[in-house]
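Missing here: one protein chain of the complex. Every other protein chain is in place.
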Amino acid sequence: MKKLGLGLCLSAMMALTTLAVAAEKPAAKKETPPDLYEGTPDWYKAVYRDNVGMREGSGPFKDYFKPQMLDMYWQPNRHYEPMKNLDHSIFIEKERRDLCVTCHEEATPGVVRDWRSSGHKNPKSTPYLSSRTAEIEKRTNRVLNEVHCFDCHADTQKKQIRMPTGEVCGECHRPQFDDFLREREVGRPNHIQSWEANTIVPWYAEAARRGYLYGQHGCDLCHSGAEKCDVCHTRHKFSAAEGRQPEACITCHMGPDHPDAESYGESKHGVIYHKEEEHFDFTRPLAEVRPGKDYRTPTCQFCHMYEKHGRFIHNPVMKGIWRMGTIPPKNLEYTSSLKDYPYGIKIIGDKIDIYSEENVAKRSYWLEVCAKCHSDRFADTYLKSLDQFMFQAHTLADKAQKIIDDLIADGFLYPSAADRDPYPLSDGIEKQLSPAFLGEPIYNAFKTLKGKFPVVGPILGVYGMFLQQQDNPSDIENNYNRLWFWYKLQGYKGTAHVQQDVSWWWGQAPMMMEFTKIQSEAARLRREGRIEKVSVSK
Amino acid sequence: MKSLSFFIILFSFLGWNIVSSKDILAEKNYIEEEVTDGGNIVGSVKYMGDLAMLKLDLYGGWELTDTSKNASEKLIASRINNGLKYAVISITNIAKGKKRLIPKTHPIIDQQRSNFIPHVIAILAGTTIDILNGDEELHTVHTRTIKNQPFNLGTTYRQRISRKFDYPEIIKLSCDIHKHAYAWIVILDNPYFDITDRNGYFEICDIPAGTYKLNVWHEELGNIEKEVTVYPKKITNVGFVYSQN
Partner (left out) sequence: MKPKVLLDKVGLWSATVVASTALILGVAPMTAKAINVPTAVTEDGKNTYKKYCSPCHGEEGKGDGPLARSMLPKPRDFTRGAYKFRTTPSGSLPTDEDIFRTISYGVPNSTMIPWDILTEQQRASIIPVLKSFSEAFEVRKPEPPVNVGLEIRPSEKSLAEGKKIYEEKLECWKCHGVEGRGDGPSAAEQEDDFGFPIKPFDFTTGKFKGGNSDRDVYLRFTTGLNGTPMPSFAKELTDEQRWCLTHYVMSLIKPEETCK
């Protein structure tokens, strides 16, 4: 009898397999395909999404530079070109999935082994994974027993290999994709617009034009996170657990403008994390993490990806209040030209009202996170002291800006804007950027003065850190850039992440030292200017 | 400099079969005839360099490696008269001459104590060689030729392999299990050749009178060529010298 059973079983299996192959897949539910550039204006898609290969750059200044070859990997939608050496179209036409692995197992074994250990290879290997896979199966109307090279890398329409972007991941991981897309709601700085931030700034194209394209390699590496998911979930394992570890963030979030790795890493939070890393359970989704048990201290992700009311969101920017510390707050009385915040590009957003309804709500969400371990009063007091630190830092920046404003007004800035190289890419700014983008007065200044006017302070004034030209900017402006862009931000991160040394010795202390340098430099310029006037009049 | 020359030697080894066989390839369409009043060439090949230097194993350190335990036959010269052993002398541009006598008894290359004996053998194209294994362990015999059929055979004790070589070529015969062991089979297409004995002497007989190119080949020292005139029934003396450089 048993043998009969076996026979029947086998026949049934054969029949079922045949049926499964023969049966047409039911038509997928009509759903808008994922689009990373959803909600952006048409001109935007034309300069960031439409593929041009290596012919031209990206962004409004695309015509002023040719991209680096590597940009095809950083910004695949815009620049990717399939390899020319071996035409892979035949494998895609005939859908020979088996051959990908057969060859690449030897050609690039690391990639294949990485994939083998991923959830994509065995999407139903654990109960948790199975349940998540089942959700995706339901949503996409597909049976997923293996997510294969072919599924992500084969462009079946163009019959060529593609470099997957978030849109490809979004076909299955739609909720995560949509969460990521929501970064646009809160505006820059964020991840999804990081390539925009990289190429929309005039100094990028100007530097390329002047022969420093490859010098900006470091910029490209961080700012390439706009379209790709493997920035945090490295390929080809694409592990969610890896994305939950602080190390996923630190390759970019470090250094003088945002020492997150340093400030978190050396804080009590970070030190405990490093000490007890092996006891952290990163396989748990953030929403199910039990603070004190699964995590003894918070990670970057635990605080920053907490949205509100116990919900986590798949992007870390939603609760940001101080926006990286570069944008001045509304809540201060400014003495300098910062009053009007003339050089803040409009797309970054206006000054921040720390006490706006929205920000007060965000603060309460922060307190919800802190309250997992800290008393509400302690956390509130701590974050209020952070606000005060920031107000003081911005006040100091305002004072410094005032010194330079006065210097310019009195004609003592040396060399004066008229006698030095114009602002980077002034010719292009006037042509490519609109008054709405720059603000009417600045736009007109570019139009009439052709870039020969001083641009000081947040945000456009930071050009001096990226591109120095003949006598532009001068020493005192560079000092000011360091004050507000480096040391203020370092102090901010040190205070926010509770790292005392970063807060003081990398932040407040050098900020004040820079301020006195600005003062004495201003005094020197005024003295020299006066001497010059006297000697000329004699 | 040392590393450079090391690489040059290494490289020349890789391309040896192809490059060197062209050097001493004799003229094709050799015509056989009766030689009655031929002359002889007699001579010697000397190596005037420092032997001790070459035997020093720079990479072996103090511990002697297996390779250096076996005396290398790469460069053997007599300590008495500097005569160089295992140099192959041949006339490269002879169009006609004595009969090509292919030996009925197969020349033998034996593998004993993981070495090939003899180290260099010169044969006429069309000769069959027997390769033996005299050791009670496994050896392989491996050649890497293109025109002559290459082979790579595993051999055990008392195995005898017969192989015929049809095209002029210099073939390196090696054992992949004992990497230090190798032998040279020099195949020539006219019968006017000889191989030097341990005192560096050679003799080529019954050469029709005329002027010929005489070439000497040595695995380590390369080729030297000389023009030699042979007179009927006379002996012509020739000396070849490889200097240190």
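Which chain is which? They are A and B, in the order written, and residues in each are numbered from 1.
In this section, contacts are C-beta pairs under 8 Å (C-beta built on N, C-alpha and C of every residue); 3 or more make two chains touch, one makes a residue touch a chain.
None of the values given here were measured: they were computed from a predicted structure.
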Displayed partners of the chain not shown (whole complex): A, B
Which of B:Pro150, B:Gly222 or B:Gly239 contacts the chain that the document leaves out: B:Pro150
Sole contact to the chain not displayed, among A:Lys45, A:Lys66 or A:Arg113: A:Arg113
Touching residues on chain A - with respect to the absent chain: 1-8, 10-11, 14, 85-87, 90-91, 94, 96, 99, 102-107, 109, 113, 116
Footprint left on chain B by the chain that the document does not show: 14, 137-138, 140-144, 146-147, 149-156, 159, 161, 167, 176-177, 179
